[in-house]
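Removed from the display is one protein chain of the complex; every other protein chain stays in position.
Every chain is named by a letter (A and B) in the order it is written, and numbering of its residues begins at 1.
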Amino acid sequence: MRKRWLVALGIGVLTVALGAYAASGKSSGKSSQSGGTFRIGTSSRIDSLNPYVAFNQDAYSTFEYIYPLLIQYDKANSKFVADFATSWKTSNGGKTWTFKTRKGAKWTDGKPLTARDAAWSINTDIKYAASGAANAAGLIAHIKNAKAPNATTLVVNYAAPAGNVLGQFQQFAILPEHIWAKHTGHKGADLKTFANSAPVVGAGPFKLTKFKKDEIALFQRNNSFYGEKPKADAFGLRMFSNSDALVSALKAHEIDAIEDVPATAIKTLRSGFNVRSVPGVDQTDFIINSNPKKSKHRELLNLKVKEALAHAIDREQIVKVVFLGTAKPASSIVPPATGKWFNKNLKPETFDLALANKLLDQAGFKKGPGGIRVAGGHKMSYQVITPTDVPSTNRTFQILQPDFKKIGIQLSQRALDSTAAFEAISGPNNKYLNFDLAMWDWVALIDPDFMLSVVTCAQYGGWSDSGYCDKRYDRMYSQQQLTPNQDKRRALVWKMQAYLYNKRPYIWLAAQDHVWAVAKNWGGLVASPQGPFNSISKLSLTSVHQQ
Amino acid sequence: MSVAVREPGAVIESEPIRSRRGIVWETIRRRPSAAIGSAILLVIVLGALLAPWLAPYDLHKQVGPVFGHPSWSHPLGLDDGGIDMVTLLMWGARVSLVVGFAATFVSMVIGGTIGVAAGYFGGKTDTTLMRITDYFLVIPDVPLMIVVAAIWGPSLFHIIIVIGILLWTSTARVIRAQVKSVRERVYVKRARSLGASHTRIVFRHVLPQVAPLLIANTVLTIAVAIFDETALAFLGLGDPSRISLGKMIENAFQRAAISTGAWWAIVPPGLLVAVIILSCSLVGGALEDALNPRLRVAHLSARSFRLRPLVGRGREAV
Partner (left out) sequence: MRGADYVIKRVAFALLTVFIAVTINFALFRLAPGTAVTNLARVPHATPETRLALKREFGLDKSKLDQYFIYLKQLSRGNLGISFENSQPVRDNLKTALINTIPMVLLGTLFAIVIGTITGVLAAWRRGTAAEGASVTTALAFYSMPTHWLGLMLVILFAGTLPTGGMTNDFLINPSFWQHFKDLVAHITLPALTLGLVLFGEYTLIVRSAMLETLSEDYILTARAKGLRPAAILRMHALRNAMLPIATLIALSLGYIVAGAILVETVFSWPGIGRAVYDAVLARDYPMLQGAFLVLTVSVVFFNLVADLLYFKLDPRITE
């Protein structure tokens, strides 16, 4: 008996010792070189390394850092400055844009990076815009062709003078022709099936050397980068599956920064870390199926009904409970953080249940048994589709549901993962006939073109999750793309926002702040509405350094 | 005493069961573990049933800050929506218990039917049904639940069906063994020779003998069903419109409760689930011991000491 206890004790001691040993030896991540590795933790994902497939924001931020782009935003996120293109000018009445690109640039496999790669990328996307390259179709809209008369000159010919050229090229990752040219088979469909695994041949300030999906992406400094070399040796993006692990990792110094701090953890992190918050470009929304051809529940196409619904949403409560104050009530498809592009005259609808009730009464939908209104012979009772990977939707729905009940509308939640949710919304066959209501969120860019495009008819089956299709709106969209005068373009963008405000395919709920936290021994990150790791410019992680 | 082939999972066909009426009640009265377990369960079930009247606060109203600390007015603090935890526990237990009971009911019906049919008719029916049972036993449990829940969509009804469909196997086996032994009894044979129909025999003679063991098995299955519900909710597949104990754990998990220090949002729901499962295990285990006393000290088969059906459900969802 004693012996057995001894054995047990021995095992116990050994375990504790091993545990302590292991714990004490935990790595601080500092390498012996001066630059160090900047370790970022995130709860989002890089869904694909293929620019023709990826949807997630972090994937696009990755492309920003590993590929050459012609243009990027400056530190203030307002002006366009050089990236791969050093200068640019227009001619031919704005129909021709000539870019001068860097001399002597190389891809990470040593092959030369020239304007020819840029031209090839553009022409390929044009050629396969309806098939494999459809994700990029919006970026090269109205371009007839691109030519590279020599290694440092890129000439882009437009069909008409375009107004958002620089904004589009800021998103356009140039791909290495010698790698991607063999993946254009099956009429371009092969573009979408090429895995593009690490190590990726690119030409940004960093090269992606290690990628384990949903776990880690490691970026090493690219010493042959054509621009300003990064101060850090490397940075890594570690993907966590839950916020507790993420926050614990930062507190335990297993990572140096959190890209997106969960609202509930902000208070505890403030004491030991630099926590920064800027108005972000991420907005949550309430989607109303606005497909003019839908067959069921056409009362939801009634503008007065939509307006009533908007007045039944308590945005203040959502901001307080769901986001703990790290958000502002939202009103427009273009977020306020975009600066001059946001139509300041649009205000979020007031939370006024009496007004909502009045509007619905006036629209002729009387309350029936159980206090639920009746429309077209059926109860105004709808399913709200919510994607499970947008966690704020659950709490938000719980706030909306009782309020909607008070105005006679019954809501039930249908939570689906994002693939199934999108299918439910767009079904059947991208006809948007089945769903009534949904909730999701959008991460915008600074230039408004992308957000304005998601409600065009052309985005059926693509970015559209509202089924909105309106010829008049499409004309306005085209027009703002072809208005070179930025002031005129801005006026038009404001007009489009006001137009959509009344048509309400979306009721915008909250414009979230982007909150990130950094360990005190690192500095130099460039703030941006998309956070420190973004798809807006290469400056942030190029300037980060230990201090 | 005849002993059957000891395949793991086979129940020892031992002496005829002690079939006095009221054995269930007697067991509970006599054995302290069962008594304690039943008492706890009773309190919890009552609390859950009376939640609409007993709950101190409104389930949907925010009464304080997100993750508010425990205080005199809120002994267990507030959750990530600023809602009182005690209220949530009562309503959550309600939903969890409903799922547990309903899923168990589904599995009882299926398992009981299959068990009775296999044990009573024997022969080919028995073999076929047992093969089907064995197939269900080897399906990876939780993965299948995930697949079905994810595909079918998370709603309370779906969850109940999904869990129920996977839990019936142990019941079927236990009932089958019991029915087999009862069938051999003299009075059953006599009833058959007198021309009584199968239905009559099953309902009048077989079932009453089987009932106590069925009850024991039911109680144990409830424990597993509740566990499965918390597992599904934790993986994000629970019904989002209803708050259950599993959902409470998931909510706290998703909103970084631990790193924020809000332990009260996550410890109580799990503790309550553990207590429910423990109580069910105590009661069910005691019942089984009482009904099949030789199982306890008899030769060790892997199944003798199961808290949850070992060869079958419950173990896999680890």
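By our rule, contacts are C-beta pairs under 8 Å (C-beta built on N, C-alpha and C of every residue); 3 or more make two chains touch, one makes a residue touch a chain.
Model, not experiment: these values are computed from the prediction.
Engineer: Using the touch definition up top, pick the residue from B:A34, B:I175, B:I258 or B:L291 that touches the left-out chain.
Structural biologist: The missing chain is touched by B:I258.
Engineer: Given the contact definition stated above, which residue among A:G339, A:G462 or A:P484 touches the chain not shown here?
Structural biologist: A:G462
Engineer: Just to verify: which one of A:A85, A:A105 or A:A245 makes contact with the chain not shown?
Structural biologist: The single option touching the absent chain is A:A245.
Engineer: With respect to the chain omitted from the figure, which of B:V142, B:I161 or B:A196 is a touching residue?
Structural biologist: Here the residue in touch with the unshown chain is B:V142.
Engineer: May I ask which residue of B:A117, B:A231 or B:L291 touches the chain that does not appear here?
Structural biologist: B:A231
Engineer: Considering the entire assembly, which residues of chain A contact the chain that has been omitted?
Structural biologist: 1-4, 8, 11, 18-19, 21-23, 25-27, 29, 31, 37, 39, 53, 55, 130-132, 134-135, 137, 186-189, 192-193, 195, 197, 212-216, 218, 234, 236, 238, 240-242, 244-245, 248-249, 251-252, 254-255, 388, 417, 419-420, 422-423, 430, 458-463
Engineer: Considering the whole complex, not just the chains shown, which residues of chain B touch the missing one?
Structural biologist: So the residues of chain B touching the unseen chain are 3, 5-8, 134-135, 137-144, 146-147, 150-151, 223, 227, 230-231, 234-235, 246, 249, 253, 258-259, 263, 266-267, 269-270, 273-275, 277-278, 281-282, 296-297, 299-302, 304-307, 310-311, 315-318.
By definition in this document, only the chains that are shown with their structure count from here on.
Engineer: So, what's the distance in Å between the C-alpha centres of chain B and chain A?
Structural biologist: 44
Engineer: Please output the residues of chain A touching chain B within their complex, sorted ascending.
Structural biologist: By the definition above, chain A touches chain B via 242-244, 246-248, 251, 262, 264-265, 267-268, 317, 321, 324, 386, 388, 391, 394-395, 397-398, 401-402, 412-417, 420.
Engineer: Which of the residues in chain B come into contact with chain A in the complex?
Structural biologist: Interface residues on the chain B side: 60, 62, 66-67, 80-82, 150-151, 153-154, 236, 240-241, 251, 253-262.
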